[in-house]
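What follows is a single structure, and I will ask about it in a moment.
Removed: one protein chain of the complex. Kept in place: all other protein chains.
And now, subunit A:
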Amino acid sequence: MAATTTRDAAAGPDTATDTTTDVLGVADGMSSLDAAQFAAHAADGGADIDGDPGSAEERHGLLRFATAGSVDDGKSTLVGRLLHDSKSVLADQLDAVERTSQARGLATADLSLLVDGLRAEREQGITIDVAYRYFATPRRSFILADTPGHEQYTRNTVTGASTADLVVILVDARTGVVSQTRRHAAVAALVGVPHLLLAVNKIDLVDFDEDVFDRIAAEFDVYCRELGIGEVTAIPISALHGDNVVTRSERIRWYTGPSVLEHLETVSLDGDPAAEDAGGPAGAQPAADPAGLRFPVQYVIRPRTADLPDYRGYAGRIAAGTVRAGDRVVVLPSGRDTKVTGIDTADGSLPEAGAGDSVVLLLADDVDIARGDLIAGVHDAPPPVTEFTATVAHLADKPLRPGLRALLRYGTTAAPVLVSAIEHRLDIDTLATDAAADALRLNDIGQVRFRLAAPLPVEDFRPGGTVGALLVVDPSDGTTLAAGMAGDRRSALRPRPGGVVQKDGTVTVTPVVVPAARDEDRCPGDRPAAERAAGPANHRGPLTDPDTLSTPGP
């Protein structure tokens, strides 16, 4: 599956050039916003954005990724280098950076100024907020969420990771994996990011030592296995000099894998490695049924015009699964079932639509459906509940305490919710839990029990966040207090079978024996493996435990 995606992406530019003229032929004939032409275009079904043919930028994929790192490990330099070497920084932007750098007496342009956009950031030389950068290569378009490494740590990383297909974690080759690195990986795992890229930076400062890289990559992989992260790739780089950032380094001959950009261009977008993680707690669902429709109703479309007096369509974006005309569906929380009679878009009706598509569903029965309802497949419709738990990242100064009354945003619903208990607070460094915690404070992560006034079809979070993601909102001023993932994400952090990071950038799944020295490297406060028995156990030895071996694959 991954190979297919890569090949398609690589083939994009060539084939696209051939079809450009087709697109233009149609486009020229469609040169108006006129209503009749609008509809005519809708009906012609020709070369629109979904169509085939299309030009390169219409056909290639979009990868959303986030960067995370500690303060001095060169994250800004990597981002600047990535943008600069991929020719995504334009002349006037570079001029501005150079002028400011000179004004500050710097010898060379400080590329971090490209991303630090706010006055306070430039004045203080820090990054306050997540910044979004956009660049494209002939193979793919990229949205980069550049997350600060220090201030508002969890808040920013969780935000950046929530929409990421991949997180780039930087380490300094001289110091290797530090507690911050584990934290980044743990947050990425909790949020369900399918791919991790470990950039071992400043490899030139350890004389391009292969053993140093191997040791760091192996240590990180062991940790990621404990977290159950689906795919890890490690790449030795020098962000400052550009080794293995955009082009492969001549100076690191023992490494035969892709550069950072090449990996970003080719990593699978189907998220299949994440399928391991899709089952939620204890892997109860074998992630095998992607067909279960989840369609939160955003808006009811009723033209009530002379032409369309009775048209009634339900607008939304498919959160999961697929839908076809004729499918039986159930409307939640009411539980009424009905049939899909059509899938409408402004470009005409569709026989089928899938996750990510914004469409309008037409239903057979005149059921009472409003914004906030969920239309789901009949076979696996989530039962409405009045109580649930969620793994919560707290994002506001006002603490989250039992008894707090708030507003829950779930799908397209906004409903009153009561915080009934803080079950535990999670130490993101050690993954230890503190059951005595009575509140979650800014940047805390923990497990929270909620009670609802009326039942809602809340179900376990799935990576990608279109199912099971929620916000806790302060009803008085609208502040987003917390972000949550329904279910217990900690128990979703299941060990996967051992893997070894290969020099070509892939991970080979083979049982490995972890060096005994590993225990001495553990952070103070790390729990011994035996203590982590609540979820599936933590395996660091040879994989003989039937529990682990039976862990379902994708």
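By our rule, a contact is a pair of C-beta atoms (placed from the backbone, for glycine too) under 8 Å apart; a residue touches a chain by one contact, two chains touch by 3 or more; residues count from 1.
Just so we're on the same page, contacts and distances are computed from a predicted model.
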Out of "Sulfate adenylyltransferase subunit 2", "Aspartyl/glutamyl-tRNA(Asn/Gln) amidotransferase subunit B", "Transport permease protein" or "Acyl carrier protein", the chain not pictured bears the UniProt name "Sulfate adenylyltransferase subunit 2"
Among A:Ser101, A:Thr175 or A:Thr479, the residue in touch with the chain that has been omitted:
A:Thr479
Residue among A:Arg215, A:His241, A:Arg317 or A:Arg449 touching the omitted chain
A:Arg317
Touching the absent chain in the whole complex: find that residue among A:Asp172, A:Asp221 or A:Asp344.
A:Asp344
Could you pull out which residues of subunit A are in touch with the chain that's been left out?
20, 23-24, 26-39, 41-45, 47-52, 54-55, 57-62, 90-93, 96, 100, 114-120, 122, 128-134, 136, 140-141, 143, 155-156, 158-159, 162-163, 298-299, 301-308, 311, 315-317, 342, 344-354, 356-358, 360, 371, 395, 407, 409, 412, 414, 465-466, 469-471, 473, 475, 477-480, 483
